[in-house]
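Only one protein chain is missing from this complex, and each of the others stays in its spot.
Order of writing sets the labels: A and B. Residues in every chain begin at 1.
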Amino acid sequence: MSFSEKIRGLYQTQLGEIRNAGIYKEERFIHSSQAADIEVEFPTGAEVKKVINMCANNYLGLSSHPEVIKAAHAGLDTRGYGMSSVRFICGTQDIHRELENRVTEFLGTEDTILFPSCMDANAGVFEAILTSEDIMISDRLVHASIIDGMRLCSAQHDTFKHSNMEHLEEKLLLHADKRIKLVITDGVFSMDGDLAKLDIMVELCNKYDAMLLVDDSHSTGFIGKTGRGTHEHCNVMGQIDIITTTFGKALGGASGGCVSGRKEIVDMCRQKARPYLFSNTIAPVIVSGVLKVFDILSASTERRDKLEKNTAYWRKGLTEAGFVLKEGDSPIIPVMLFNAKLSQDFSRDLFSRGIYAIGFFFPVVPNGQARIRTQISAGHEIHHLDKALAAFIEVGKKYGILGLTKEQIVAKYGL
Amino acid sequence: MDDMKDLVLNYVIKEYMEDGDEEITYDTPLISSGYVDSFSMVSLLVFLENKFTIKIPPEKATPEAFDNVNSIVALVKQYLK
Partner (left out) sequence: MHSLFNKTAMYSGFKDYLTGQLNEIQEAGLYKNERIIVSPQGPFIMLDTGQEVLNFCANNYLGLSNSGELIRAAGEALKSHGYGMSSVRFICGTTDLHKELERKIAQFFSTEDTILYAACFDANGGVFEPLLTSEDAIISDALNHASIIDGVRLCKAKRYRYENSDMEDLETQLQLAQEQRFRLIVTDGVFSMDGNVAPMDEIYRLAQKYDAMVMVDECHSAGVVGKSGRGVTELFDLGGKIEIITGTLGKAFGGAIGGFTTGKREIIEMLRQRSRPYLFSNAIPPFVAAAGIRMIDMMTETNVLQDKLHWNSEYFISRMTGAGFDIKPTRSAICAVMLYDARLSQDFAARLLKEGIYVIGFYYPVVPKDLARIRVQISAAHEKDHLDKAIDAFTKVGRELGVIK
């Protein structure tokens, strides 16, 4: 066997190092649907425990919405289970085109192309449209999938400081000579919950003759007055050249993503994007579910309004309790603890009180910026938030951090 | 010598540090500590090449060689006439 003891040993050593560094990822088994209340088995083999989920991307509470489930069922019955094909061979049903059109209409763009996931959309879009004569200028905190997409593209690349518009302008000036300049940002940044300054970015792009790509995965469906996304919030609908987003978070949470934007760009992706050409079409059952999600979103803004209220309630509660929070206008609310070990201890103590929220630390967030990331959902009721808040306060008291500033927490626990 | 170090250090502070970051010194790890990612390294490379009118071969511009100001200056000196 060529998988020798030497190789096995090497991987075991590396895994041991990951464990010792305290960054080993343990999976918790959920025995229920995704919702505000979930049933979790953790650690493996432990009795299943009912907890309130504060860490899903289930922003609109649609992951187990009865109407979405019903629509998916109907999709199974009328459209079958899978297509066993890529799009351009025999994997395109009329409902795939229908969903593309619905997304286009919802986002206010020219055309849309579906991908198996937004990870694949981001992995495929750059290489399909740019060459080595061009430059990609990205915010330093963009999502990992954009980084991978840029790694696969031969265009040159540079970065600007997170949401720092002066720095972006410097970079646009520096690269004025390149053929195509593509500025790249997340709409809502997943770890901090802050929004990109798309209004200023659009202005800068116009001034310096650049295009703009926004990954709106953490905003489509609920950011902006009618939930169209960050571009609606910033009042620049119709001015973003490329939007990538996912159906895997607020929009039902099953699977699938897309590139939406200029017609020719979308067409080019259809001809050239490798994850589109070489991976399966989205299963009709998933498409049926997402179509229902768009029906729900178009009928009323009730769910995003409730999410906004819940978010304000939660933010106010945590602030009054004396936690240090990151500023932002999204349902992602990071409770800052700064110290990595503290973030893990805090998360564990929350879990024992029936609250499920994850601690994040380096390298997922910058060194010394460990936090509990809470994510609010329209599926939460006030009693969920009250219970979670009580648990946060109890654990906050236990570690003596309520009312402390960043400096005081750092003095107490170190970075 | 220290002039060169300060020049590089100042550029790193201006280009990569955010408000509220810890102060960095000549031997603060830049890449392994997450201050500078591999994409952002490009601007540092361009800065060095323009500032000192040198050409650093891509295979020498490794994350290790760029990990602190001391090692960056050592690399630059190899290519200075």
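What we mean here is this: contacts are C-beta pairs under 8 Å (C-beta built on N, C-alpha and C of every residue); 3 or more make two chains touch, one makes a residue touch a chain.
Quantities reported herein were computed from a predicted structural model and do not represent experimental measurements.
K.L.:
With touch defined as in the header, list the contact partners of the absent chain among those displayed.
P.N.:
Every shown chain touched by the left-out chain: A.
K.L.:
Of the residues listed, A:49, A:175, A:197 or A:262, which one is in contact with the missing chain?
P.N.:
A:262
K.L.:
May I ask which residue of A:41, A:329 or A:381 touches the chain that does not appear here?
P.N.:
Only one listed residue reaches the unshown chain, and that is A:41.
K.L.:
To test your reading of the contact rule: which positions on chain A touch the chain that is missing from view?
P.N.:
Touch with the absent chain occurs at residues 1-4, 7-8, 11-12, 14-15, 18, 24-35, 38, 41, 53, 55-59, 62-65, 68-69, 72-73, 76-85, 87-90, 92-94, 97, 104-105, 108-110, 116-120, 123, 129, 143-145, 148, 151-152, 180-181, 205-206, 209-211, 237-239, 241, 246-250, 252-255, 262, 264-265, 267-268, 270-271, 274-275, 277-280, 282-286, 289, 356, 358.
One rule holds for everything that comes next: only the chains that are shown with their structure count from here on.
K.L.:
Please tell me the distance, in whole Å, between the geometric centres of chain A and chain B computed from their C-alpha atoms.
P.N.:
32
K.L.:
List the residues on chain A that touch chain B in their complex, please.
P.N.:
Against chain B, chain A makes touches at 138, 140, 147, 150, 156-159, 161-162, 171, 362-363, 366-368, 415.
K.L.:
Taking the touch rule as given, give the residues of chain B at its contact with chain A in the complex, in rising order.
P.N.:
Of all residues in chain B, those touching chain A are 16, 18, 22, 33-34, 37, 39-40, 42-43.
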